[in-house]
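Of the protein chains in this complex, one is absent; all others appear in place.
Chain lettering (A and B) follows the sequence in which the chains are written, and residue indices restart at 1 in each chain.
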Amino acid sequence: MNGILSINLVLSGIYLSTPLLLAAFGGLLSERAGVINIALEGQMLLGAFAGVAAAWWTHSAVLGLLAALAVGALTGLVHAWFSVTLRTDQIVGATAINLLAVGLTSALIQPIWGQPGTSPSVPKFGRIDLPLVQHLPFVGRILDHLSVLDWAALALAPVVWIVLFRTPFGLRLRGCGENPEATASVGIDVVRVRYQAVILSGLLAAAGGAYLSLVQVGVFQREMTQGRGFIALAAMIFGKWRPVPVLGACLLFGMADAFQVRAQTAGVHLPHELLIALPYVVALAALATFVGRSSAPAAVGRAYVKD
Amino acid sequence: MPNGPVLRLQGITKTYPGVVANDGVDLEVAGGTVRGLLGENGAGKSTLMKVLFGMTRPDAGTIEVEGVERRFRSPADAIAAGIGMVQQHFSLVPDFTVAENLVLGSEPRVRRLFIDRRRAVSEVQALADRYGFRLDAGARVADLAVGARQRVEILKALHRGARILVLDEPTAALAPQEVVELFTVVRSLQAQGCTIILITHKLPEIVANCDEATVLRDGAVVGTRRLEDHERVPGPERDALEADLARLMVGRALPDPPARASTSGGPALSLVGVGDGERVGPLDIEVRAGEIVGVAGVEGNGQTELIELVLGVRRCRSGHIVIAGRDVTRLPVGQRLRQGVAHIAEDRHAAAVASDLSVADNCALGHQDRPPLARSGGRLSASGVQRFAADVVARYGVRTPSLQATVAQLSGGNQQKLVVGREVARRPAVMIAAQPTRGLDVGATAFVHQELVDLRDAGCAVLLVSLDLSEVLAVADRIVVMRGGRIVGEGRPDELDELTVGAWMTGTSEVPA
Partner (left out) sequence: MSTVIVPPVETPPPKGGRPPATAALVGRHGVRTVVLFVGTALAALVVAAPIIAIAGANPLDAYRALFEGSLGSQRGLAETLVATTPLLVAGLAVSVAFRGGLFNIGVEGQLVIGGLVAGTIGAQATLPPVVHVVVAMAGGAAAAAAWALIPALLKAYRGVHEVITTIMLNYVAFALSTYLVSPGGLLVSKTQPSATEKVKDTAVLPRVWAPTRLHAGIFVAGALVAVTWWFLFRTRAGYRLRMVGGNPTAARFNGIDPRRVTVQTMCLSGALAGLAGAIEVLGVHLRYFDSFSPGYGFDAIAVALLGAITPVGVAASALFFGVLRSGSVLLQARAGVSRDMITVISGLVVAFVAARVVLERRLSRKEPR
């Protein structure tokens, strides 16, 4: 087992947690404002696709990331329009986004790149070299290998906590998720706050997707998110909609993924076809220990009707 | 004290398809006074207040506040003009503290980006203290009692600069002692220059607390009357005044309360030492065949849990429940219903109907396992369902476009009639009626009360759970009072008065039983 439990495991655990963190905190913001977001999966996939497509056209990973963020925000806008303005069933509307994301990204690979199933390689996102930390023992090697997005993802937990619990925006956002009518009664525009939260949610999920394509592999493959948006959602629920536990849940699921990947290369005698299922099984097991919905925001999934 | 009208409504008219909710309403309220607004359900009070608070726009008419004509497009406009509204359903975020609820939307800040939490608490506490409200600004609203939440709601309006305060049925869910505290608050607000509009259908509250009373009926003002202090003293003058207002309000003499039971049989429902181990019990209640037992109490004192225990939806941790001679303590809901229990739920949308299913399907609920609806081999007779639903609809006058219409398409009153009809059709030995008239107009209320009385006269045991003390006093043959999940008092309505029952409900003063 020496080959598995190593510093590299921790490192790849963090790598694999990053997309989950980005998406899970996206989900957290949306649901804290009262809108269920099971479109995370589709938003990640569209972000992954848009990132690679833009990076391929512009030869710039940075522009790729920006394009992914823009597309993510757009998908958030669509989800908000459905669930906040039209007041459709939030889960059915998001399912439409997920189906469209799979269909669109798969159907456009061939017309854009002239080859089926996968894009050519594009510029990848670089790591950040920190002059001092790399000399630290153990931690240094981990910190040294992180990209901007890893840093951003790890910073999300404290940042989201502060925003939610220490700023007026956060108070209003939580008000919309707990009791939108009461929040509206003091003159807060619930529709606007929910739009902001859901757009932000799409943006973060797309950043998670762009991480998969632009940082980890540098190509787009059809359906490459493989349910990570749903695992992120599971992490958000397992973390009881609270920033720090959600961070923990994402790291746990990321580690499970890393263990699975490394077990395959380290020659553990378990078939890799089965090991692939490990992150999903861990997420299911985590949800099975979770009791009730009592910690969910009171008004999550409930449309707000003005007047 | 300011003089002249601070609020003047002229010719307010508002129609909904098929209904004229307000028909040229004129209303003038002088500054620093308490105005009572009386009227039955459906008289147009709510619509008028929605207009006043910018929640809906009138088809015609003008609103003047402090001499300036205003057009309210939203509650925000009304708030900006100095109008505050305390509705029956509080608009508070239970998960937030009192202070957070008050500063929401106008948070004090430090370093521009962050909430100044310390200042929020101290400002709110200062405001509460200034008006003499007993409140802890740092407490979580979810942990407060109903009366305290109402004070938070009032404080919220004041915090937002309200000078005219509208209280919509403020005593509906309060115990008598909390009502006393509320009107102390009202008077202290008046002393500080606030103008108050009190919407209610309870005459004694108006007579005791208002300077003037306006009566609405069928969407129009039918009279406004100044109340003199000497008229408030109990006596013939006050009786005449109340009779006067009542006639204006109803447009006819008030119906007599239904007759009391003369005889009752053996116990049909008995609870001995029953409790759920947390919220309710241990308690003993016995309801005899041919008797209506009323359960009074302030909201949240175990009434809901009591009903759930009797029905078997909540697990019984101690004691025994006997229905029609059979110990049902360990039996599931379905078997208890088969023992002859029927249930009018306190919240029909939560526990009685499926709004998206048809009227026919909803009528069948609870009847589906017995002939003629049930057929052999687990089949359901479609024609049986249809006939049964048609019968309920016809017998109880449920207005519905068709039996296939969804329940969501019916008005609240018709939904309730459907539920009452369905449950009465079980020919129950025991009827559990929880808040059976909540939200119903006077006609529908009388109808439901009569149904309960008819059941009683037919030998059914009725357990009537209600937050409306006057309803319990009017209909029940015997009353028990719940507080903290226990029975704290018991008696016959003719032996009891509101203050005694109120004392039991709140536990504020010891009155011997």
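Some notes on this structure:
The criterion applied here is as follows: a contact is a pair of C-beta atoms (placed from the backbone, for glycine too) under 8 Å apart; a residue touches a chain by one contact, two chains touch by 3 or more.
Since the model is a prediction, treat every value here as computed from it, not as a measurement.
In the complete complex, the hidden chain is touched by one of B:Met55, B:Ala345 or B:Leu464, namely B:Ala345.
Touching the missing chain, out of B:Gly132, B:Gly235, B:Gly266 or B:Gly397, is residue B:Gly397. The residue from A:Leu16, A:Ile97 or A:Leu164 that touches the chain not shown here is A:Ile97.
Touching residues on chain B toward the chain that is not drawn are 16-19, 21, 42, 255-256, 258-259, 311, 313, 332-338, 343, 345, 349-358, 360-361, 364-366, 368-369, 374, 378-380, 382-384, 386-387, 389-391, 393-394, 396-406, 408-409, 411-412, 443, 446-447, 450.
With the whole complex as reference, residues 38, 82, 86-89, 91-93, 95-104, 106-111, 222, 226-227, 230-231, 233-234, 237, 271, 273-274, 276-277, 280-281, 283-284, 287-288, 290-293 of chain A touch the missing chain.
By definition in this document, only the chains that are shown with their structure count from here on.
Inter-chain centre distance (chain A to chain B, centres taken as mean C-alpha positions): 45 Å.
Within the complex, the chain B residues that touch chain A are 55-56, 75-76, 79, 90-96, 100-101, 103-107, 109, 113-115, 117, 156, 160.
Chain contact summary for the complex, chain A toward chain B: residues 162, 166-168, 171-172, 174-175, 178-179, 181-188, 298, 307.
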